[in-house]
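Below is one structure, written out as structure tokens; the observations come after it.
Here we show just some of the chains, and they stay where they sit in the whole.
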């Protein structure tokens, strides 16, 4: 981190600041320019908030030279992280399709969808048991019963399951879940992230609706810093002024996150766009720009889904998406 | 809610949809136009996601006529909600100043700041014990010890305290806290909101960085629906492309939220702007447009705050802000 001091700063003021920095355990390299003084802060500057340093009276401006994330940083971990769940690999060139309904609704429904998406080429089953809903009056998911039905579907099909957690107290309930999802709204639920850092199970971390890539990596850092090295990043659209799509899918985040980090990056085109007919082209685009996988909503009866039916595909439409994506993967 | 059907929809398709709506316990009023059919959905449509209805194959588009929030809605509760804590009133024309440090750091610090802000005219003490930090390596707050120091400062000064909760499991620790704050990052931590709906204590709910006013009201609805009627809304800036300020303070949200809802609305100009010298003008503007209170960061030693010093005022600067705001309140 580099701090540029204002002109006319006294030696006393400067020395006080340097002393304070040293108390924060960073070494300071002073460079006296003709036109101003630059302090090079050496050591762990990730504890500093640049806004804060910038607002110290004698500081003109600040520049962070190194990223604030470490465990997630490719610089310190050049090789791709490859996550292994039930023998399936995610990352490092391995591509996986996660598919299933927005919400688990019944045994019949989840078993039927699970078999259908497996037949279409999906290898991981997704389904919501605990649903984060903007309205307290909307269907909140089947909860524990939903998890049991997902495990039943896993038994029937052999597919590992991924489902969302909303409460650190539920971690025990998720013991048999293969991949635990943290939704966009909980991306900065730091207390939950800390708890997930203590377990040893893949975590699928979705980017928040208004979070930067750096914040996503810092949230991954919470989990990694706890000792859980199996984090999958997921781009699912950010919030902008555009209204023809539910969110704006930021696909440039895929190659950029993979450049900055060694963690696998997947894409959820269903929530990102909010519209069924945009899922296929966006899934194909995600594959083309290097995504390590896709998470897609598939429903046996879209018109009657209890939530988000808008963006759910029929099994046949999903088969079509998988085939189109596989064709692209062949030429990469 | 009004659903406009596509042209050329068959009677059979239409009747199926009407049947489905009726199964969701809403009555349907059919209006056959020359150019298309409009279905008026009567009853509790707050369970529906407009995106979902809009994506039913035979639906052209949907229009919500009534707001999805009820308990928070001024239409059903015309009078301002007035919250009472330790004899202080918030809302209904009562204005309160909440001030204190970003983080509680030591007994000496919190007592000194508490006395200073009280002398300046603050009547509620704010201070962070549990801190939501983007980086796992940044100071996370003193936790339980910080709460104890806040209670000590309350004992010393008689000021009620407001401090942030990040984990539903900590609710017992907050038993003696007067107002529990839910930060922007937890505005849609629905599990936490549900728990806070079960207690009987004022909740200060901050707007999320990328959340709409409607979403803020829906999150308040989670608390109100649980039976806790004491919710204070707080505008603290939203995220935009502007970089000269940390966030963009959306002051129009103050009169608009008060038009839509009966809940008190306060403003936090410190976090919203991120810069010390913008706190006073934004505080004055907040008062002028009808805010029911202000939450301002004050520190006894801004240059050395462990976090967010950038936006902290000295006690003297805070006195100046209070005086300026009081002058405006006199003429309202």
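The letters A and B name the chains in turn, as written, and every chain counts its residues from 1.
Note that a residue touches a chain if its C-beta (ideal position, glycine included) is under 8 Å from a C-beta of that chain, and two chains touch if they have at least 3 such contacts.
None of these values were measured; they are calculated from a predicted model.
Participant: Starting from the 2 chains in place, I would like the total count of identical chains in the complete complex.
Facilitator: 4
As a working rule, only the chains that are shown with their structure count from here on.
Participant: With chain centres defined as C-alpha means, what is the inter-centre distance between chain A and chain B in Å?
Facilitator: 26
Participant: Write out the stretch or stretches of chain A touching chain B in their complex.
Facilitator: Residues 20, 44, 46-49, 51-52, 54-57, 68, 132-139, 166-169, 185-186, 188-191, 194, 208-210, 215, 218, 221-222, 225, 239, 246, 274-276, 302-305, 307-311 of chain A touch chain B in their complex.
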